[in-house]
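Note that this complex is displayed minus one protein chain, with the remaining chains in position.
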Amino acid sequence: MTLELRNISKQVGGVCHIKPTTLLLKPGHFNVLLGETGSGKTSLIKLMAGLDPVAGGKILMDGADITALSTQKRNISLVHQFFVNYPHMTVFDNIASPLKLAGISGSELQGRVEEAADILQIRPLLARRPQELSGGQQQRTALARAIVKQSKAVFLDEPLANLDFKLREELREQLPVLFAGRGAVVVYATSEPEEALLLGGETALISDGRVSQFGPTSELYHRPHDFTSANVFSDPPINAAQITKNGTTAHLNPETSWELSGDAAALRDGIYQVAVRPNHVAPVKTQTACVPLTGTVLVTELSGSDSSAHFSIGKDVWVSLAHGVHSYEIGAVHPFYLDPTKCFYFAADGQRVA
Amino acid sequence: MKKTYQKAWFLVLPVLLLVAFNALIPMMTVVNYSVQETFGNNLFFWEGLGWFEKLLNSDRFHAALGRQFMFTGLILVIEVPLGIAIALAMPRQGIWVPFFLVTMALPMLIPWNVVGAMWNIFTLPDIGLLGYFMNHTLGIDYNMTQDPFAAWATIITMDVWHWTSLVVLLSYAGLVSIPDAYYQAAKIDGASKWAVFRYIQLPKMKQVLPSPFCCGSWTVLISIPRYSS
Partner (left out) sequence: MARITLSQLRHSYLPNPKGPDDYVLKDIDLDWHDGGAYALLGPSGCGKSTLLNIISGLLAPSEGRILFDGKDVTDLPPEQRNIAQVFQFPVIYDTMTVYNNLAFPLRNRGVDEAVVKDRVTKIAEMLDVTEMLQKPAAGLSPDNKQKISMGRGLVRDDVNVVMFDEPLTVIDPHLKWTLRSKLKELHQKVRATMIYVTHDQTEALTFADQVVVMEDGQIVQIGTPVELFERPTHTFVGHFIGSPGMNILPCNVQNGQALFEGHTVVLEGPIEAGTVDQGAGLTQIGIRPEFITFGATGVPATVRKVADIGRHSVVDTVVGETLIKVIVEGAAPVQGAATHLRFDPSKTRLYRDGWIATQALEAAE
């Protein structure tokens, strides 16, 4: 079971929404589409699901061309960001609906619905109607409908976006377990980098209707090909600035410079862009985070176990993200420390060079 | 991939034919008559644009046109505010909602020609319910076939009765689509009832209100001959 996209593209009124995209999506793990709202994740899913016509290219399922096949004939499931259930049916009938369409009835129907309900822990709710359920339960119902069908491909379009924070955490853990061993190609769209990392599998980074990089999720995180990919895969946004390379030294500004090593040291002298993730800019000096930066604190944030600070160096705004609770005074000059071993370097065309 | 099937146009053909027989052919006959003169015996003479010339120069026509516009203006001035007022007064939730909606829709469900006949009988001075009530109970001299003022009052009442509900239903649709948060925010902002109407409810209704204006004028244009028939 594979889903292959060969140069598929989408145009609306002469405007290109999806640039020619080639992807080979495999079962057994999550295929994450990561990108900001409006980057083209949903458009791409609609193309794969057959809800929108492609402007060019082919879609193959298990090697067979399904480009011309209608959505109904593709044997797929789709779960939306908004909880889509039939309001006049009970949860049982909602889950059973794809099976009934497939002509399954009686004890087999009963058994399969109950099995799906068990997996999603909604068995006690089978007799209720969707409007009597909480958001999380409604989305579980929609998910149960998607798995009961045993379709060849399942598309999850930001399915957790409208759920409570903690509920999102719980369901996110259960999802991979849910689809494990089903043999279906699972495509999961999200705008949150951390969600992509937690789900693992393979990720396609999308921005402006283009897949900038595709591969194993953690590989992408640690080794982005270009600046776009590095930036899509960072929340808060990645810190970026211009440096001048001279010999084996990188100069950020007259006060700040650091020694380069490895590939970076071998680059030709000149101007490059440096990018470093907020978690590699620390509020206290450590063994690795050792290059001092002096910034004026603009804003601080605290999330559970992490603190972040936005600070300015000249015209640039930098972000530092660290474990634990750190207190900063807004407007104060505070030292931060950059980890030079975690920096990415990009050439003028945005390609990563080191 | 979706294909555009050009053959699908043939599916429209039956409707096209039906419309042609129903409307186009009779209409073209009328157009044909308008450029002919006849003295009976199915004998026709070419008249050219003579009738149109006469019509456009006729004082009676001008007066009629004036009355038509006055009528349109009057009923709009009555129906739009009245419709909005009723829509505002209607409950937006609860068990009475369907009752009010159906009640409001009732007049519109009655065909035009029936409306004319109904009101004709209704207003008959001696046996019509309204006519009898006016003349014999209230003692007001009322006969809409004799008195121009009574005729005016009657057809305006008739149209208001028949078409206000359209404005009500459209405005109501606009009103129910306003989320609660808007009313709550307005309360907190200290907005007066008038400000709520002016800045929240009216803008929402405006999205649907041009249509009653169009419908209103359209209704008037085609309803007068029918009512008076």
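A and B are the chain letters, set down in written order, and residue numbers restart from 1 in every chain.
Simple rule for what comes next: a residue touches a chain if its C-beta (ideal position, glycine included) is under 8 Å from a C-beta of that chain, and two chains touch if they have at least 3 such contacts.
This is a predicted model, so every value here is computed, not measured.
Q: Among A:Pro130, A:Pro193 or A:Gly295, which one touches the chain that has been omitted from the display?
A: Missing-chain contact among the listed residues: A:Pro193.
Q: From the list A:Asp62, A:Glu255, A:Asp269 or A:Glu301, pick the residue that touches the absent chain.
A: The one listed residue touching the chain not shown is A:Glu301.
Q: Out of B:Pro14, B:Pro98, B:Pro111 or B:Gly190, which is the one that touches the chain we can't see?
A: Of these options, the touching residue for the absent chain is B:Gly190.
Q: If you put the missing chain back, which residues of chain B would it touch?
A: Here the touching residues of chain B are 179, 181-182, 184-185, 187-192, 195, 199-200, 203.
Q: If the hidden chain were put back, which residues of chain A would touch it?
A: Against the missing chain, chain A presents residues 36-37, 134-135, 164-167, 169, 191-194, 197-198, 200, 218, 221-222, 235-237, 277, 279, 298-305, 310, 321, 323, 325, 330.
Please note the rule applied: only the chains that are shown with their structure count from here on.
Q: Can you work out the whole-Å distance between the CA centroids of chain A and chain B?
A: 56
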